[in-house]
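Some notes on the structure that comes next.
This view holds just a subset of the chains, kept in their places.
In this document, chain identifiers A, B, C and D correspond to the written order of the chains, with residue numbering beginning at 1 in each.
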Amino acid sequence: MSVKDYIRERFFPHIWCPGCGHGIVLNSFLRAVEQLKINKNKIVITSGIGCSARISGYVDFHSLHTIHGRALAFATGLKLSKPKLKIIVPMGDGDALAIGGNHFIHAARRNIDVTAIIMNNRIYGMTGGQYSPLSGLNIKASTAPFLTIENDFNIVELAKAAGASFVARTTTYHVLEAVTLLKKAIKHKGFSVIEILSQCPTYFGRKNKKGDACSMLELYKKNTGKIGSKKLNNNPDLIKRGIFVNNNKPEYCEEYEKIIQKAATAAAIRQI
Amino acid sequence: MTSKIKFVHGNEACVRGALYAGVNFFAGYPITPSTEIAEILSQKLPEQGDKFIQMEDEIASMCAIIGASLTGHKVMTATSGPGFSLKQEALGYACMAEIPCVIVNVQRGGPSTGNPTHVSQGDVNQARWGTHGDHSIIALTASNHQDIFETTVNAFNFAETYRTPVILLFDETICHMREKLIIPRKNDIPIVNRFRTSLKKHVDYHPYLPREDGRLPMSDFGDVHRYNVTGLFHDMWGFPSNNPKIVQELLHHINDKIENSIHEITKYKEHYLENAEYILISYGSSARSAIHMAKNRTQRGEKIGVLELQSLWPFPHALVREKCSKAKAVLVVEMNMGQILNQVKLALGDSKNVFLANRIDGNLITPTNIKALLRVIQGRGV
Amino acid sequence: MARLKLKEHLINQDWCKGCGICVHFCPKKVLKLNAMERVEVLNPENCICCKFCELRCPDLAIEVLTTQDGKHD
Amino acid sequence: MKRTRLVFSGSGGQGVITAGIILAEAAVIYENMNATQTQTYGAAARGGATKTDVIISDSKIYFPEVVQPNILVCLTQDSYNNFASIIRPGGILLTDLRFVKTIKKIDAKQIELPMYENVIKQINKKVVFNICMLGALIGITRLLKPSSIIKVLKKRISKDFIDINKKALDMGIKMGREFKK
C-alpha cells in the first residue's frame, strides 16, 4: 500500500498553514504505519482539540476527535475495553500538557499500551498563538507581550518520572529518524511517548522572529543532537534526540487479565 | 444457588440493575454518596470477565466510558454533585457524538461541597442544562429499590435505543437506605442491546444518518467500518461541517430523537390518584414521604393522590396537564428550591394552585412537613 | 540494494501550499517555486532520489517515483 | 398491619449500624417481611455518634425514618441523652448497664442489661457486643426468630467468627428472656 491509501483524500488539501510542521508529522506517521503494515481496522487514532488534533480526521483509521486535553482518557477507555486495538494519540503541547497534563501522567503511570505523539510547537496554534507550558522562557506570544517568565516542562523527564516505558524525541527536520522512532513507539507494548518538535511558522515563528518554516527546520537541525552523537557530546546543551526510555514494565491491560483470573477463581470458590 | 431476594442499599440495587442490563465497562472516581456503586462493580465486573477502572478524576471517567462505548460496550459511570459538574463537558460530547452511556448522579446537598452525607434533589435542572449548548437529555429516577433496579435497566435500554447519554438521578437517602430487592429472572425485563449496522465491509456506512425509524445503527471501533467521531457539528459520516443546514439538522435531530419519544421514555406511577382533589407530584426519596402521607390521609377518607415521576427529562408536560386537570391544588414535593415546580407550572400554565412542599436542610422531607403545607392550602388548621 | 533512478516527480499542485521546504532542503536544487507559489521541477536530471522532498512535504504534495537502477517496472 | 419501628444508637465502634442491617435483613430474607434501614452517615462514622433507623413491617414501607420508635436502643450516655425522649409512649428502651445511666423518667419500659460486661467476661471480644444486643432485643420482644439472625450472620461473616457471634447472640437472648420473665 502507498501512503495515500492511509489518508482520507477528500479532505485534502488539509487545513494546516503552509509549512506547518504538523503536516510533516502526519507524513512521517503515515510512513511508519505503512512500513509496519498494521491492519487499518486495528488502529484507532484519537485526539483532543488543536491544530495538531486535526490529524485524526485525515487518516483512514477509526478516528475519534474528542475534547481538549482529554484524548488519553478516551484512549484508556478504548484500549482497556478492547485491548487488541492499537491506539494512537496525536497531541499538541497544550492539549497534552496544559489542560491534559493529568491524563498524561496517569496514562504513563498505568503504563497502558497507547502511543502518545506530542507535536510540540511550543504554542497554542489553534487559538492564535498564546504561550503554552512548552514555550519556555523569553518567548513572545499573544498572551505574553512582555515575553514569557514560565519555565517549560521537559516532556522526556516528565514522562519518565511518571512511568512511561518508552520515551523518545525527534523533530520534523529529522524525518527518517521520526519514522524510525514512530515505528518503535507504535510497536512498543506499554505507554510510549514520542515528542516531535514541530514548527508553527504562523504564530511561534512569526512572533519570535524565527523566520519561515525552512528557517525553523534549520534551527531544529542546528539546535539538536542525537544521543550518543559527537555533536551532542561536544555541545551537551543541545536538545537531545533519540530514545530516552525503553523498558518492559508490565502493561496495564495485560495486568488486568490477571485481575480477571483472580476474580474468576474467587467467584468460583464462592460458588462452592 | 444464591437467593433472588436481596436486602441491599440503593446503590447496590442500581448495580444489580446495571448488571442485569448488561453493563460491561465502568470507569469512575469515588465520591460520597455514590461510591458504593464503584466499589461493588470493582468486584462484580472482573468476576464476569469485564472491566472496571478507577480513573484519575471524574472527567477522565466520563471520557473513558465514551471510549469504551465506541468499542461496543455497555458503559456506566457514577458520581455525585461535584463530580457531576466536572463531567459536564464530556457529557455534552456524548450528546453531540451520540454515544450510548449511563451516568449515575446520587444527589447530595449542594451547591459546592455542601453536605456530602445528606440528601437533596438539587441537581435536577443541572441534569438538563449542565453542559453548554442546546441538546436534549434523558434523566430517570426512582423511589424504591425495585424501581431503582428497573429504572437502571431502562437507562441502559434508552441509551442504546436513542444513542444518547442517560442520567440516573438518584439521591443520598434512597441510595444509602436498605430495603428489599427481588432480582427479576432473566428476560422478565426486556433488554435493548447495541444496534449494530448490518452493512458489510466496503459498503459506505453512515454512522450519523438516522434510519426511517430514527435509530442510528452503530459500528464498533475495531470492526470493518472506519468512520469519524467528533464533538464538532458533523455530517452523516461524522466529519466536521459548518454548513448551516447540516448544523441545524443535527441539532434538531439530537433534540427530536428524545423529545419526540417522550411517550416511550416517560415513566410514572399513580398512587391514590383517581378522584384525588389534591395531587402531590414527587419523585425519588421525597416521593416516599408523599405516598406515605397520601396513603395515610386516603385511609382517613381524604382525596389526596400522588403522581410519582420516574422520568424527569424530557419532562412530561402533557402527562402532568392531563393528570392534574381536575385537581383543586397541586403540590410539588421535592428537596430543592422548586426545580420540578417550574416544569409543573409550565405544564399547567395557570400556576395559582401550584405549590411547593420542599425541604432543603439536608433531611428527608417528612409526611408531616407535607401535611402542614397542605393544611395551609386547604385553609384548615394543622 | 540497487540505486534508485528517477522516473518522475508527482506533484499535486492543488495540495501544495508553496511552503518551500522541499525546495530549500533538496540537496541538489532540483525544485523551485513558480510564480503562483507552487512547486515545480527545475532540474530533474540532478535528482538523486533521496526523497527528502517527499518525506518533508507537510502537504503530501510531492512524490518521487523511481525505478531501481537498470530495472523497469 | 404490623409495624415495628426501631432506633439503635451508640458510638462509632459499637456496631449499631451493622446490628440494624442484620436485623432488617433477617426480617426481609428469612421472615418474608418488609424492612427498611437508614443511618446517620459520614464523618460521624469515625468515632462520633451513630444512629440507625429500622422499620419492620408486613406491608410496604414508604417513609423510612423513625420519628417515634417502639424500640429504642442506646449504647452510650450521649445517645441516651439525645434520643430517650423520642420513644413512643409505652415502647421499649434498652440500654447497656456499663455505658448508660438512665436518669430520665420516660413513659417506656426501660430495660438495662449488662450486655457489654457479659460479652467481655464470657467472650472477651468487644466486636460481638452488638450481636449480644440484638440477642437481648429478640429475647425481650421475640421480633424475629434467632435462626433468622444466625442465617444472616453466616452469609456475612467468615466461618471462624460464627461461633463467637452465635454465643453472643444466645447470651443476649438469654438475658432478654430472663428479663422478660
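Observations on the model:
By our rule, contacts are C-beta pairs under 8 Å (C-beta built on N, C-alpha and C of every residue); 3 or more make two chains touch, one makes a residue touch a chain.
Computed from a predicted structure; not experimentally measured.
Expressed with the labels used for the displayed chains, the entire complex holds A x2, B x2, C x2, D x2.
Simple rule for what comes next: only the chains that are shown with their structure count from here on.
Distance between chain centres (mean CA atoms), chain A to chain D: 60 Å.
Centre-to-centre separation of chain C and chain D, using mean CA positions: 87 Å.
The set of chain B residues that touch two or more partner chains is empty. Counting partners per residue, chain C has no residue that reaches two or more other chains. The part of chain C that touches chain A in the complex is made up of residues 14-15, 17-21, 24-25, 52, 55-61.
Put simply, chain A touches chain C in their complex at residues 3-4, 7, 12-14, 16-24, 26-28, 30-31, 172-173, 175-176, 179, 201, 212-214, 217. Note for the complex: chain B touches chain A at residues 25, 27, 43, 46-47, 49, 51, 53, 55-57, 59-61, 63-73, 75, 89-90, 93, 220-224, 226-232, 239-240.
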